[in-house]
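Note that one protein chain is taken out, while the other chains of the complex remain in position.
We call the chains A and B, going by the order they appear; numbering starts again at 1 in every chain.
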Amino acid sequence: MMTSRRLLQLAVIVVALAYPIVTSGSPVWQRLGALVLLAAISASAWNIVGGYAGQVSVGHAVFFGIGAYAAVVAFVHLDLPPILGAPIGMLLSVAVAVVVGVPTLRLSGHYFSMATIAVGELVRVLSSTSDWLGGAQGLGGPAMPRTVFDLSFVSAMPYYYIFLAVLTGLLGLTWWIERSRMGFYLRAIKDSERAARSLGVSAGRYKLHAYMLSAAFTSLAGSLYLCMFGFIDPESGFGILLSVKMVVMAALGGAGQLFGPLIGALILVPLEELSNSLLGGQGAGITFVVYGAIIVIIARFLPSGLLSLLERRPHPGTKAAPANPNPASGHAD
Amino acid sequence: MVELSRRALTVGAASAAFAFATDANAEGVVKIGAIYPLSGNSASAGNYEKMAIELGADLVNKGDPELAKVLPLAKGGGLSGLKGAKIQMVFADNQGTPAAGQNQTLRLITEEKVVAMIGAYQSGITLTASAVAEKYGIPFVNPESVAANLTERGFKWFFRVTPVAADFAKAYSAFLKEQKAAGRKVDSIALVHENTEYGNSVASVIADVFAKDKLNVSMKVAYSANSTDVQPQVLQLKEKNPDAAIFVSYTSDAILYAKTMKEQNWKPAILIADDGGFNDPAFVKAMGSVTEGLISRSVFAPGKPGSVAAICDALYKKKTGGDGLDDVSARALQGFLVLADAINRAGSTEPAKIQAALRATDIKPEQLVAGYDGVKFDDKGQNILASTLITQLRNSQYVSVWPKSRATSELILPYKGW
Partner (left out) sequence: MTTTLLLQVVVSGLLLGAVYALFSSGLSLIWGMMNVVNFAHGEFVMLGMYTAVVVWTAMGGGPWASVPIAAILIGTLGVLAYFLLVRHIMRGPMLAQILGTFGLALFLRYGALWVFGANFKTLPDDLVGHSFILGGIRFEGSRVLAGAVGFIVTVLLHLLLTRTSVGSRMLAVSEDATAAQLMGIRPQRMQALAWALAGAATGIAGALVATFFYTSPTVGETLAIVAFVTVALGGFGSVLGALVAGLLIGVVESLSAFLIGPVYKDVIVYAVFVLVLWFRPQGLMGTT
């Protein structure tokens, strides 16, 4: 049992590391790997507040856009390599998360989601009126790489490894939170905020901390996006579709689970890219008909996400009870 | 380190170029990639452009006897410079996002092994897509994006056939000054534009040019594209009642403005609509009857019978089942023909040779579908002979009214509307 699990882990690590080398003959597949990882970073970042704390933000593009714009502004206005804007974007995102989070995190359920949608749209419209941010036309990064620090490569391989490193760090941090006291409190808040409060958990504070952390990493994903694509405009930075995609990716894989967003990204990003490559040229929007239908089918049969498939297997007879690591509870009745 | 990445770049480009050349020649087929918004908000325009480019490919591959008399490229049987190699178009959907534009361009270049690219309608997407082509050393012909910065990036593989926003602004300015000289009142001008890339860039250039030319832009109204309602804007216009109004809008808002102006019963003496939505065949069909006398710009006017433009217009109508060429589709077709002409002259599918042929392009106005003064690229890849016509909507059809030398009909003012 232990060894087969170890083997599986090893295999995953080998595949993850070797992927861009194996696919080096095909820039498209290589790039697809990088795109999956980038999507997984933002969805995993969303997962901290949306999955673990159960606060379904549908406005996370705000942070993604701040990250992307911070990077491009570093280049356009300060003549620095875009990636140097990333830490500034993260700090700014944390600050915005406090400003937005303090009033909205008090809202329950759908109200919070709707408020985050409104904030997202508000920021999108405002960004398109700012000449400093390039207005609606958007801003471009370095047209041609000046130094390697511009992170502008022809091959997707460097992006792949950078994204892999960031994702690993983020998942490591999430794993640590999961097992820390904060993770315990977040789960309690998600189950029942009232109960958690009555036990003396400062729900507001923990939710806000999760929101801030989530914002910082979403912002980093935005900065990385800018380095790879070299262009940002209000729609691709702050668009509502971007926010919804983060939610959908995490929900599809399994929100509130460490690898849920990654699984979601592994399914959705290739699905989107491949269906567009195969069907998009015909120009009838079949791409999204297929894409939408597959999401509907997964939601219909696995409403808790794909990872719920694995959960059920060890407990065939029982009613979807969460795995209990404590053997003592086995003979309770 | 700088050196390293640059060298990797050139080596990559050269080896890629070599691979493509052999690949394409072997099959007697020249593959060209086209990236357009085939879904999303601009899908309507994208699909019209796709049909125009398909028509262009048919002209080269199958030919049209009548058109061949004036345009040798259309005599059929493929590209004569490449032993009759046929053009094969590979279309991809940019989904209206810069990211998809870039991903798909990469696929067309590396998987489909296209020898040249054409696209991508929205300026932002043209920007990201052409950056990929530049890195791979593949010629990118842009028939229609107007943002000024596209040709300011020092790119070597980027060629833009269309006039840019400044050309439009100068045409409007000259046109309005002519009206003033003829005794019409043009003391106050309203500039109404949508607030995405297209409207913003065009409107700011118009404002700059007008300021220089001492034309008084008395009010500027920016609004968000895809509005649910435009009544407040129309009421604002009604209150200030400027002598002339210029609209820069996409189709969705163009329809709402036309409807709302009729509802609120307001019309200026001169109503100019900058191309965009007002030239969309769907707009003309639906709103033509309530926008009689609307002035617009277009690179396209059907022209005299027997001209390249007139024949292509007829062929396009046959293909679409009724919709003739308009500003956007004519630019797409023209862009394609420029590229096909260059590949033909290059006599090769090697990207570097196509690039050299594009640089040497010199097409005379009588050979054009679009109403340019010719096609000739400067060092930045901009067509220096690109120009625009001013057209007027008459009985749900645009006719050219300015400049005089190209006009097919007399200008009728004031604006009649409904």
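Here is the rule we go by: a residue touches a chain if its C-beta (ideal position, glycine included) is under 8 Å from a C-beta of that chain, and two chains touch if they have at least 3 such contacts.
Treat the numbers as computed from the prediction; the structure is a model and nothing was measured.
S.K.: Taking the whole complex into account, name the chains on display that the unshown chain touches.
M.R.: Result: the unshown chain touches A, B.
S.K.: For the chain that's not shown, point to the residue among B:Ala99, B:Met287 or B:Ile311 touching it.
M.R.: Here the residue in touch with the unshown chain is B:Met287.
S.K.: Taking the entire complex into account, which one of A:Leu122, A:Val148 or A:Leu173 touches the absent chain?
M.R.: For the chain that is not drawn, the touching residue is A:Leu122.
S.K.: Which residue among B:Val221, B:Ala245, B:Ala342 or B:Ala370 touches the omitted chain?
M.R.: The single option touching the absent chain is B:Val221.
S.K.: Which parts of chain B face the unshown chain closely enough to count as touching?
M.R.: Residue positions of chain B that touch the missing chain: 39-41, 43-44, 46-47, 195, 221-224, 226-233, 235-236, 238-239, 251-252, 255-256, 259, 262-265, 280-283, 286-287, 290.
S.K.: Can you name the residues of chain A that touch the chain not displayed here?
M.R.: Residues 50, 56, 58, 103-104, 106-111, 113-115, 117-119, 121-122, 125-126, 128-129, 240, 244, 247-248, 250-252, 255, 284-289, 291-296, 298-304 of chain A touch the chain absent from view.
By our rule, only the chains that are shown with their structure count from here on.
S.K.: For chain A and chain B, let me know how many angstrom lie between their CA-based centres, rounded off.
M.R.: Computed from C-alpha means, the inter-chain centre distance equals 37 Å.
S.K.: In the complex, go through chain B and note every residue touching chain A.
M.R.: 1-2, 4-5, 8-9, 12, 36, 38-39, 43, 46-47, 50, 90-93, 95, 97-100, 102-104, 106-107, 110-111, 123-124, 127-128, 131, 134-136, 147, 149, 153-155, 195-197, 199-201, 222, 224
S.K.: Quick one: in the complex, what on chain A touches chain B?
M.R.: For chain A paired with chain B, touching residues are 26-28, 31, 35, 125, 128-129, 135-138, 140, 143-148, 153-154, 225, 229-231, 233-236, 273, 276-277, 280-285, 287-288.
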